[in-house]
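My structure is below; once you've seen it, I'll send some questions.
For this view, one protein chain was removed and the others were kept in their places.
And now, subunit A:
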Amino acid sequence: MSEHDVLNPGQMPQNPEKATLEGKNKFMGFWFFLGGEAVLFASLFGTYLALNDSTNGGKSSEELFGLELVFIMTMLLLTSSLTSVYAMYHMKNNDFKKMQIWLGITVALGLGFLGFEIYEFYHYIHEYEFTLRSSAFGSAFYTLVGFHGGHVVFGLLWIVSLMIRNAKRGLNLYNAPKFYVASLYWHFIDVVWVFIFTVVYLMGVL
């Protein structure tokens, strides 16, 4: 059997993302990476908690944040997490077309989230002159939430690249781990967001 035949079996295995050694390694390594990401975000959260009262005479978190927008953003990201579960469900059923459709929906919801976040930052900067440089609170806020937003941008680019690159190839044992790992990344973005909306926004307006 040539390598091509091995990677494109007639009958897909149950877990195509872990059927090859490379897939297994990717899966394992990626969870390790997520552990590192958790530490990275923890240091940003710790910084934010330390500095969120240092407003330098500017507006406090209570006066700045509006919960309506954050609620919509949370719903968008949470739903996009479910749609990427659907994408992986269809991947395991070896239904490439449906997987692409659900990934497309995930990307659309992620873009919606990103649009609201850009609007939010724009609003803070222009209406309240609350910027990265206005106070220690501003620096900590934009670094933490902006870093999460950066992860969203990266996740979207990642998923879109995978979708385009593999559009004509279809699903095989070579790219299944790639799709799976990207979906794990997307879930992790939602994990971080749960803490952001709880610690930064909800506890910020209390």
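Basically, contacts are C-beta pairs under 8 Å (C-beta built on N, C-alpha and C of every residue); 3 or more make two chains touch, one makes a residue touch a chain; residues count from 1.
Note that contacts and distances are computed from a predicted model.
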Name of the absent chain as recorded in UniProt (options "Malonate decarboxylase alpha subunit", "Branched-chain amino acid ABC transporter permease", "Cytochrome c oxidase subunit 4" or "Phosphonate C-P lyase system protein PhnH"): "Cytochrome c oxidase subunit 4"
For subunit A, residues in touch with the removed chain: 6-7, 9-14, 18-21, 27-28, 31-32, 34-39, 41-43, 45-47, 49-50, 67, 71, 74-75, 78-79, 81-82, 84-86, 89, 92-93, 173, 184, 187-188, 190-191, 194-195, 197-199, 202-203, 205-206
